[in-house]
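Sharing a structure, written as structure tokens. Questions coming.
Complex shown without one protein chain; remaining protein chains in place.
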Amino acid sequence: MDLDSLFSCFASTSCVITQTTSGFIIGMLLFLVAVGLTLIFGILKVVNFSHGVFYMIGAYLALTVYQTTGSFPLALLAGGFGAALVGLAIERAFMSRIYGANPLMQILVCYALILIFDDLARLIWGGDFRSMGMPDVFQVPPVFIFGGVAPPYYIFVIAVAAAIAIVLALVIARTRFGKIVRAAAHNPAMVSALGINTVAIYALVFAAGCLLAGLAGALAAPVRTVSPGMGFSILIESFIVTVIGGMGSIAGALVGALLIGMLRTFGALGFPLFNEGLMYIFMVMVLVIRPSGLFGKEAA
Amino acid sequence: MRALSFSRALALAAIVLGLLFALLSTTANHALMDFVIRLASLAIFATSLNLLAGYGGMVSFGHGMFYGFGAYFFALTMQRAGVSIPVAIVASILGSALLAAIVGVICVRLKEIYFSFVTLAFQMLIHATILAAMPLTGGDQGLRGGVPRPPFLGLNLSNQKQLCMFSAFLLIVCLFAMHHVVSSPFGATLRMTRDNADRAAYLGIAVDRVRLKAFIIAAVFASIGGLLQALFVSGAYPDFAYWTVSGEGIFVIMLGGTTTFLGPLLGSVLMLLLNDFVSRFTEYHGLALGSVILVVALGLRKGVGDFVVDWLSARSEADASERTKTTEAAS
Partner (left out) sequence: MTAALEIRDLQKSFGGVRATNNVSLTFEAGSLAAVIGPNGAGKSTFFNLISGALRPDYGTVRVEGRDIVGLSRAEIVKLGIARAFQVASLFSTFTVGDSLLAAVTSGLDQSERMLSRFPPPQASSRAEEVADMLGLTSKWRTKSSTLSHGDQKLLDIAIALVREPRVLLLDEPTAGMGPDERWRMIEKVREMWTRQKITVVFIEHDMDIVFAVAPRICVLCYGEIIADGTPDEIRANARVIEAYLGTPNAEAPP
């Protein structure tokens, strides 16, 4: 425990700004993964324990594409859509068979997928830690706000994630597709009786969730190490985010992700060794006070 | 299916134990003895998970936390307190019961999938705590320096054969005890809360209390599985408390079958054989294991044990109708 450095940070504006910026980037990356998880759960009623796999796939694809082509935008697109394609294949081949199956079966299939894809990543990219390096565009001096450091790349990631959050909210609230998706979440039998193809909707939603996770992985590649086990730690964090925010709620995923982001950066100062533990304790506190999460509707 | 009566179960346990002892006393095969020890540890753990998930309908994805906790608690007690092995076992049981009571109070109220991943989060909390408490647990290096194994009651567990016999003994005792729990009125009540918690509440059953008790019992047996592992490897490692232990447990009970009491035992045997087989041929262990899991889960859709039981009961029904036909024809 190192509470002194936590308190001395709070005493200086520059430190608070620096920590908040890193809290934001952690939070926003988490949001992209968690929102897919929460959408898939809300509509497909399946907890995708293998969601981290798509984050990992996004990161590796971005890494490879960036290293071969040197184009970062192309790397982002490859990460996102590559993960979506793999997601679509997985949904058709495996996930679609376990909708409505008992949770034991769902967990088991996801567990198998994690094992398989972590090993596939090792087979293709090797087991060691890889890093992509900061793209040239962003190799410019950081922005200073009140003496706090905000690297341009962080600002870029935060902007991208915020834009996605807004688009997602608009799609779900305003479009016909959003309406169908909400209806399918509520009563799939009715929606398919109306002649709407729920199978296609489910596949699309699953692929969309994977796209967001893959994009998050691609965005994370320049600032994090890329390794076969990277999907699982982000999965656990996204679960915590969805538990805190409330399963199925997009706003909850955003708020939960930012809370965890801040907890991680400030917690790292005060409790360097038990930083992860803080997250679990925070989650337990939320569960005890509000079992359905901050934005959850029905009691869990 | 009606459970065995108490005296029959006891007799069966005694006979199996006797046979095991007879078999083990004649063997000098180290691989076989290691197999028995690893099997005892895994099977006790898996059967306890089945008590929770199969009989209680509480699909924990964090049951491995008690396995890891049992291993660390036992190893630390042996290293630091200098007590005898039975005392340390009892202490580990009490310790894990206390931990389970705290975790359980929060978790048992949660429904299905929420329960699954909140237990998973607790598992990761325990794992993070083990990594963080470096001075006590050795952090990511694991607990080193060996677990002392002072002789007790004429047993010397440093001797592989005696450890093997002790493991077989613990396995049979734990299986017998858990079988007794599931065939008691409590076991029936637990299944009622799994089938229809609402109706059980209308019969005056305190559903959450029953679930909490089952959670604690399952945790206690999981910790015994863990401490056996700590005895076997003479140490404790963070991997024992990692989420993969829970995932493996779920696979084992699905592999063996959740509707029969001994399914998880069968699953454990299959799992260990599979593990040994796979690691002999490939370093991509996860790839091979994952593929097998997908085939079993999506192809068979039930455990091997369930498969056999269903097949047997279908056959005996066919026999019965065959007999009725014959009697009808005769009359």
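For clarity, chains are labelled A and B in written order, and residue numbers in each chain start from 1.
FYI, contacts are C-beta pairs under 8 Å (C-beta built on N, C-alpha and C of every residue); 3 or more make two chains touch, one makes a residue touch a chain.
What you see is a predicted model; the values in this text were computed from it and never measured.
Taking every chain of the complex into account, the chain not shown here touches B. From the set B:Leu136, B:Ala188 or B:Val295, the residue in touch with the chain omitted from the display is B:Ala188, counting the whole complex. Only one of B:His30, B:Arg199 or B:Arg315 touches the chain withheld from this view, namely B:Arg199. Interface with the hidden chain, as seen from subunit B, comprises residues 3, 5-6, 180-181, 183-189, 191-192, 195-196, 198-206, 209-210, 213.
One rule holds for everything that comes next: only the chains that are shown with their structure count from here on.
Remark: subunit A and subunit B have CA centroids separated by 33 Å (rounded to whole angstrom). Within the complex, the subunit B residues that touch subunit A are 53, 59, 61, 106, 109-114, 116-118, 120-122, 124-125, 128-129, 131-132, 134, 243, 247, 250-251, 253-254, 258, 284-287, 289-291, 293-294, 297-298, 301. By the touch criterion given at the top, residues 41, 47, 49, 94, 97-98, 102-109, 111-116, 118-120, 122-123, 232, 236, 239-240, 243, 247, 273-274, 276-277, 280-281, 283-284, 287-288, 291, 300 of subunit A touch subunit B in their complex.
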